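Dumping the structure here so I can ask a few things about it.
Here the complex is missing a single protein chain, while all its other protein chains stay put.
The chains carry the letters A, B and C, assigned in the order they are written, with residues numbered from 1 in each.
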Amino acid sequence: MSTRLANGGRLLNKGRALDFTFNGKRFKGVEGDTLASALLANDQMMVGRSFKYHRPRGIVASGGEEPNALVGLGEDAKFEPNQRVTTTELFDGLTCTSQNHWPSLEFDIGAVNSKLARFLPAGFYYKTFMFPRPFWKHIYEPFIRQSAGLGKAPRDRDQDSYEHFYAFFDVVVIGGGVAGLQAAKAAGQAGAKVLLMEQTPHWGGRAPVDGGTIDGQPVDNFVDQIVSDLETMENVTLRTRMMGSGVYDHGYVLGYERVSDHQPGAKSPRHRLWRIRAGQIVTATGAIERPISFAGNDVPGVMLASAVRDYAVNYGVSVGDRTVVVTNNDDAYRTAITLKKLGLDVPVIVDARAGGGGALAGEAAALGIRVENGKGIARVKGGKRVEGVEICTQAGEGAALELIKCDAVAMSGGWSPVVHLWSHCGGKLLWDDENAMFRPDGDKAPTGADGKRFVIPAGSADGYLDLATVLENADVAGKAAAEATGYVPGKAEAPVATPETAAPIEAVWMMPQGASIKLRMKAWLDYQNDVKVSDVQLAAREGYESVEHAKRYTTLGMATDQGKLSNINGLAILSDSLSQPIPQTGTTTFRPPYTPISLASIAGEARNETFQPLRKTPMHAWHEENGAYWEPVGAWRRPYCYQKPGETIEEALHREITQTRDSLGMLDASTLGKIIVKGPDAGKFMDMLYTNMMSTLKPGRCRYGLMCNENGFLMDDGVVARLDEDTFLCHTTTGGAENIHGHMEEWLQTEWWDWKVYTANVTEQYAQIGVVGLKSRKVLEKLTDDDIGGDALSFMGWKEITLTGGIPARVFRISFAGELSFELAVPASRGRELWDKLIEAGAEFNVTPYGTEAMHIMRAEKGFIMIGDETDGTVIPQDLGMQWAISKKKEDYLGKRAQERSHMTDPTRWKLVGLETLDGSTLPDGAYATADGTNANGQRNVQGRVTSTYHSPTLGRGIAMGLVLNGPDRMGDVLDFPKVDGTVIKAKIVEPIFYDKDGEKQNV
Amino acid sequence: MSEAVSALKGASFDGIVTVEEMGLQGMITLRGDLASPEMKKAVKDATGLNVPEQGHIAGEGGNWVAWMSPDELLLIVAYESVSDTEASLRDALSKVHHLAVNVSDTRAMFRLSGNGALVREAIAKLCPVDMRTEAFAPGQFRRSRMAQVPAAIWMPDESSVQVVCFRSVAEYAFNLLKGAAAPGSEVSLFS
Amino acid sequence: MLILTCPCCGVTAEETEFHGGGEAHIKRFGPGSSDEDFHGYLFEKVNPKGVHFERWRHANGCGKWFHAARCTVTLEVFGTYSAQTTEPPQDIKDKISAKRPGWSWREFA
């Protein structure tokens, strides 16, 4: 059984006990524990169930590569599924639950899949579940989904905070092991600004566990010394609990800092996502030990040899009393030696190499440990925990030579450099046959904006596995990084570690090498996704020969560990099956993140009220206080209507329109775009922008204009006022202000750069208020002494006036509602003041603020088009009967050439008309008018569609506008508009003006 | 009696740094040939300041000239005197092609003050700008984005940053800055 | 996440300050041009794998348009230059020639 040892635990503060629960059971750990070490200290060998077969799963590793030990952490708003216990720091009061089982971890119905495993090989679902057809959606799929899926879905809203941070460094070193520390020091000594990040809370990586000496002192001392050296260097920043999550183009690195995961309840943000721009990146990300593929290698208690060692040395935890070590390299001997020295039993070291190990093997033998060379494990005995192993000849087919009782197995299939970050942005790999690993190909590094390499691997991440070469290599990497960012590396030499004489690794991809199919069906490659040696072989046999095919067909490496333990082993099995060397098979693509990062950290501060900017006019608060029902328009929010208590939206609209038409309405039009166009060539420029002739507009006058894009389609409209000979003020739609300003600048900067024109977007300078209706002049006259009579300010004129309180205003005599109306533009800082004054002054006229919908209805009653309703990006002015707004005199305007294309001049283009339902009802939005028959694809033929449709309170009936085939020539024709329920509304084609056809009301 | 009000009426927040909306500022967008003697003289006469170098800002207190683009300056003056400044520019530049327009009400301005390192950090949480002392110092002027809106920043001195953004998003900007200054959120990189 | 240097304001910034504007050095064809010319102007794209010239706007910055020479395969940026030109400047072309001998792009090489 696994337990806490009396001695050991270099990372623990045994003086502080911590309480936690697992599946409701109360456990004790100590400060410094990970959740993994604490669970093991409490003999919790089984911690979860696998994805497909629901096999019992125990902890395999000690770091971010852990595939099995995932739990649901915390509760309610703090609940987080799939949390890796090996990277979770224990804190007092932690609660967690195991995953993917029902009803309990110990007894799981889903484990029946394990019994059926033979019938559920890789890709079985592609071959089955096809009949009867509806069963997939309703029977098979729900069953599969329910049994897959790992962790529970969170339910509550996350209450923690998250933030981003932009940082810039010459050199970013990822990984705080001895390689990273040395690389950072070398770069720092050269003067480079360095960030060194480490994903765990501790410096030194695994070197202190592995032992050895550096510059004559124990590794722990070296680490303490170099960290304190680095801490005194002002140009070096050290961060722990921060993972290099991804490397992106041009030296962009994501650093995932888990600020307060280990101390929930702290005020600080939970995660901070650093977005770092690095001149050079040193990946000192270490290496990951590989499992060995033997039957039963997934039974809880079978663990990576390095992890067994980590738990013993770092956390004072023994995984078992009797641990069998199985290996193909020397490193695993360290585990045996460590355990033995701690007083634990190592019944045998099973070394697959016929020639056995090097110096460490001698040391083990000297300690009295039995070593069996040329042997392998035929199978592991046990279900929910290890009970023993059968030993066989590695060269054979798995006949058991001996059963050895044990309660843990420590395995090592060699080491794979962590090349993820090197590869994220295109770094290539080469196969190192001698060390049986993929390592970075230094000649094919990721390249940056300047075309030069910007990632340098260091230490084990570069394929160097013994301490001495790790340090040498890291020193070179640090210096190279500094040099590449413009610094001169110092002369200081790399620290020197005692070299070791190791016997070479022998690649062992299967144990025993001739394992029978029955054994291969029990030899796991991917523990979480339940992919076995036999599955990859099946994929190869069926022609899924590309490594990507095999991966996708078997799901190898697609689990939450992304194959950190399984990819290379799977690749080797695939290569073997295809009888081709490993490099010819190649690897799958490494994609960010290195280990999963919270979605919340990616969203950062963009949540709740800072989710997106919400633009507010100066009168926004008034709207909010007065029952505004909001409509998002661009980033603005405008009142759709104002609801009085107890009023429906329809009633509110009716009231707003009736009172406006009868007396006086007010509209907050501040969101309309306002752009100044000024210069000697402003008129020429305006003539290119608008389809109409704008250069002839007189100062003091306004003109409505249309703007098309170069592709001919209508993009915006609005009223242009000429402020003076040199200056125009262009009003745009609410959504269009920024786009149109950008559009103007684009043409000025990139096509007509010699034209003397300047533009400025002054949209927000003004609060703009529409004062609309019969009494509009009356109310304004109460607020100004200036003459705004029909002669002084005629329709489509503007002038500057002063309002009560000295508010300077530009008043435009324009009308979108068809009533007498004035638009007042005043400084935004005084918008609310004016609005309040108008409300007060208008009280006697029953002044009624109205929203966007009333505005739409009133303009539709007048037959005015609306960009976004009558237009949708495919409509040209000619479709809308707006030839009057297209200058015939101009040689050119944006969109003119496009409008000459054959489809644009096609007489069968649908044209704008009015539509009146025969029964007075309102046509539904977006309805189509049908024509006889169907087209070649069997679709019903159509001959028109509704573009705007409203119930008109003014007329007491439905009104609509639409685009109809030959519409203007078909006045009086009746069209069929089917509703979605299949019933048909009949509507007559009419002129698209429903109210005050002669325009008398706006002109009083 | 003017009742002109700024977007947030001078709201403020005390966190790891202090965030204040600075109330109404007089601002003028001035476009033209920045190298021309007329422009240099007009700016000098109107503000007492020289046209700054590319990427820089001249001035102090409430009186600034910022380099916005190769043909654009932003003049910041007292809110009350903006029309005088505008008139002065108009007169001085009447013969040359230019654009001078009052944008005082188009914008909102914030000040972050306190510990200089923390002030830099607060900005670095929101703007993709290198805020290290060696990269950004008083006198420099940087237009960028602050989270999802355009913003311009400069440091009047080592212990404060001023931020200009559009008026309509003042509340969003204030909320962002409050979050960046939230107690307990020190990054402790620059300090 | 690209970094670009805006030649108009001198700022080197990440991509989020910029807005891509597609192929550069396109000649406008207006009224009177042939269907082919107009189609070529508005729609036909070179879309190369390799050296490309394109337009960018420093949207969250000085607001100016400029041109960039960039490799669409490695994302290397050979240089940025003024938008007020109808062809890539010689120094940019030289830089590209040094790194991609024999390159060509539309009528330029």
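Note that a contact is a pair of C-beta atoms (placed from the backbone, for glycine too) under 8 Å apart; a residue touches a chain by one contact, two chains touch by 3 or more.
Operating definition for what follows: contacts and distances are computed from a predicted model.
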item	value
Hidden subunit of the complex - UniProt protein name among "NADH-quinone oxidoreductase subunit N", "Twin-arginine translocation pathway signal protein", "Sarcosine oxidase subunit beta" or "Urea ABC transporter permease subunit UrtC"	"Sarcosine oxidase subunit beta"
Where the missing chain makes contact, among the chains that are shown	A, C
Which residue of A:G191, A:P593 or A:G627 touches the chain not shown here	A:P593
Selected from A:G486, A:G514 or A:G926 as touching the chain missing from the view	A:G926
Option from A:P583, A:G868 or A:G881 whose C-beta touches the chain left out	A:G868
Which of A:G211, A:G374 or A:G426 contacts the chain that the document leaves out	A:G426
In chain A, positions touching the absent partner	51, 78-82, 118-119, 121, 124-131, 133, 136-137, 141-142, 144-146, 148-158, 246, 248-249, 252, 254, 275, 424-426, 517-518, 521, 534, 538, 541-546, 548-549, 552-553, 555, 558, 560, 562, 589, 591-593, 596-600, 602-604, 606-609, 611-612, 614, 631-633, 640, 711-712, 852-853, 868-869, 872-874, 898, 901-904, 924-928, 930, 935-940, 942, 945, 978-980, 982
Missing-chain contacts mapped onto chain C	1-2, 15-16, 19-20, 22-23, 35-36, 39-40, 42-49, 52, 54, 70, 72-75
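The rule is short, and it goes like this: only the chains that are shown with their structure count from here on.
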item	value
Contact-richer chain pair [B-C vs A-C]	A-C
Interchain centroid distance [CA atoms averaged], chain B/chain C, Å	32
Where chain A and chain C are represented by their mean Cα positions, the distance between them in whole Å	29
Contacts with 2+ other chains: residues of chain A	277
Junction residues of chain B, two or more chains touched	128-129
Complex contact set, residues of chain B against chain A	1-7, 24, 29, 31-32, 71, 97-99, 101-107, 121, 124-132, 135, 147-149, 166-172, 175-176, 179-180, 182-187, 189
Chain B - residues contacting chain C, complex	54-55, 67-70, 72, 128-129, 142-145, 150
Partner chain B, residues of chain C touching it in the complex	8-11, 13-14, 16-17, 59-64
